[in-house]
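Excluded from the complex is one protein chain; the other protein chains are retained at their positions.
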Amino acid sequence: MKALPPNSLPVLLTPTRPALEPLPAFTTFVQSRALAIILVGGFILSCGISAALSAGATQPQPSILDVLLKWAPLIGGGFLFNIAVSIASMAIGTLSGVLLGLGQISPSRPIAKISWFLTQFFRNSPWLVLLFFVMFLLPFELKLGSLTLPLPAWFKAIIGLALPVMANVAEIVRGGIKSIPFSQWESAESLAFSRRQILWQIILPQAFKRMIPPWMNLYAILTMATTLISVVGIQDSMTLTKAALVAEGRLDLYLPFYTMLLLMFFAYCYPIARLTQSLERRVAVKF
Amino acid sequence: MCFAQSHIQPVDVSFKQKQVASGKIAAWIALIIELGSEGDQAMTLSIKTLIRSACALAAATVWGTSMAQAQDTLAQVKQKGTLTVGIKNDYKPWGFLDPSGKIVGLEIDLANSIAQKIGVSKVELVPVTAANRMEFLNQGRIDLVIATMGDTEARRKVVGMVEPNYYAGATNILSPKSANLKNWSDLKGRKVCAVQGAYYNRRVTEMYSPELVVYPAVPDALNALQGGNCIAFLFDDTLIVSTLSGGDPKWANYEMPLNSEDPQLWAIGVRLADLNGPFGQLVKDMSVDWHKSGYLLELEKKWGIKQSPYLIETNKKLKGN
Partner (left out) sequence: MMEPIARWFKWLSSTHGLNYSVFFDNYDQTLFLKGLQTTIFLSLACIFLSIMVGLIGAWLQGSRLRAARIGTAMFVQFFRNTPPLVQLAFFYYAVSSLLPTLTDQFGAQAPIINNLGWAIISFSLFAGAFNIEIFRSGIEAVPTAMTEAAESLGYTRFQIYRIVVVPIAFRICLPSLGNNLVNLVKTTTLAYAIGVPELLYASAQIWSEAMNVREMMVLLLITYVALVAVLVGLMQRWERSLRIPGYIA
């Protein structure tokens, strides 16, 4: 809603609903910088709280920042591993998900039904349970004739995370295709396009733009879900954080360590979220 | 020709019927693949191939081991040049992380010693938990388990336990001195941290009915104990003793207040099929050697573990022979 020039406001009306004003917190770059500043501030604050708590300790102990710096490279390395896992899972999940999504709109009834069932099944199962499922039930190596493919634990974890990604990508693809008005299919048909031509030359190029934002959103969710691999015994940033905390055994370190881990993920996922938002807005304008 | 498979160890047939089924399927798949790989020569399918496949099928059916497990692990390890060992990375001083991210500890020393004996230079350490180590072993993800594994009757049906056992532990609790626990029965209704997959969880629950809070791994449980989320941590007494005797100020206000219960031998685990095979034999010989030579006692000292009566006793017994 547009703000009226102040002099034209009817005297008796209170200013109009502020709820509908576009929220500056989400739109301006300045705000995002403020966010960053405040988050870093929060981190320093968390260290401060902990430092205050540990001030009463009887034994002299190394400062929180020293301990944090000592472990930061190791935990940071673990975080890079999380990122690597997320990229690999996304690649596998996207490829299989596109197939599954196209399968859902297949003219063949059985293929469409099976694709629909698989999508629903993997979309509605908890990620952690799927991860357990794959970790425990996939063999350690695949034998294809004389060829033996080893399946190390990290690879299984990637597959375990790729399954729900696949189902969600399938849903994005199906949704994107369905969002294009059906009349386009009909008019293209009347122009003697084949089904394949309609799909690849007319529908998908339009739908693709709409699929990108939810796809990126899914990637951010996946990146955050990679911490689940710590629960099934793979060493990632979360495992290393816990191991470090046990090794140090100081209660005052919990807050700064977990805050550091949270901020690592935030620093990676927040820019993706902002990019997704701006893309979403641009796509929305174009259609 | 069937004797070519002689290193397959007969396994108690009643052990798991579904393994028989999967073994059969594996054999059929092997047969089909082998037939398929003949390609254009399929017409002149050699009798040798057919018999070999039939042997495999028969072997799998009778002994219930899948094809992957039927192979000799020792030969495989030599061929790979890598020994893959399931170890703990959260169980100081048996297997834990140092700040550089390297896994070290007594059990890692044992793993290295076995690799040295086999003559492979590379040891791949796979961190396992109580809940997944037997699965990993039987799937073949790891060649052996040296992960503070208690040698129980139920587990012997699933994995091969190497004797002589390399250590003995028992169940106890780690608790803050202020908790003032005196008897096992004091645990009734109290929150006690434990770790998923430990054999004593069920026994202690049934006998003393504490409110057990079970975590995926030891660090989680220790974090919870330090944070006051439970009154005690239920675990092997060996870990508790070594934790307390380490002189670490963070454990200064903690104690192991109860009498250890339910003594339990620890064993290195190999696949059942390997237990009486060359690989199992090698590990057994090594284990005897460790006891006899006093290597285990030495390691105990190196890692600051309180002397265990079991080790001294076994050392004496084996030396006497």
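We call the chains A and B, going by the order they appear; numbering starts again at 1 in every chain.
Here is the rule we use: a residue touches a chain if its C-beta (ideal position, glycine included) is under 8 Å from a C-beta of that chain, and two chains touch if they have at least 3 such contacts.
Source: prediction; values computed, not measured.
Novice: Which listed residue (A:180, A:224, A:247 or A:283) would be found touching the missing chain in the intact complex?
Specialist: A:224
Novice: Out of B:209, B:229 or B:293, which touches the unshown chain?
Specialist: B:229
Novice: Looking at the full complex, which residue from B:85, B:114 or B:131 touches the chain that isn't shown here?
Specialist: Only one of B:85, B:114 or B:131 touches the chain omitted from view, namely B:131.
Novice: Looking at the full complex, which residue from B:118, B:170, B:214 or B:288 touches the chain that isn't shown here?
Specialist: From the options B:118, B:170, B:214 or B:288, the contact with the absent chain belongs to B:214.
Novice: List the chain B residues touching the unshown chain?
Specialist: 16-19, 21, 130-131, 134-135, 154, 158, 178-179, 189-191, 193, 196-197, 201-202, 213-216, 220-221, 223-224, 227-229, 231
Novice: Tell me, which residues in chain A touch the chain that this view leaves out?
Specialist: Within chain A, the residues touching the omitted chain are 1, 13-14, 16-20, 23-26, 31, 34-35, 38-39, 49, 53, 121, 124-130, 132-133, 136-137, 220, 224-228, 230-231, 238, 242, 245, 251, 254-255, 257-259, 261-262, 265-266, 269-270, 273.
In the analysis below, only the chains that are shown with their structure count from here on.
Novice: Taking the mean of the CA coordinates per chain, how far is chain A from chain B in Å?
Specialist: 36
Novice: What does chain B use to touch chain A in their complex?
Specialist: 33-34, 36-37, 67-68, 89-90, 96-97, 99-101, 126-129, 132, 135-136, 139-141, 216-220, 222-223, 226-227, 248-251
Novice: Where on chain A does chain B make contact in their complex?
Specialist: For this pair, the touching residues of chain A are 59, 70-71, 74, 77, 135-136, 139-141, 143-146, 152-153, 231-233, 235, 239-240, 242-251, 254.
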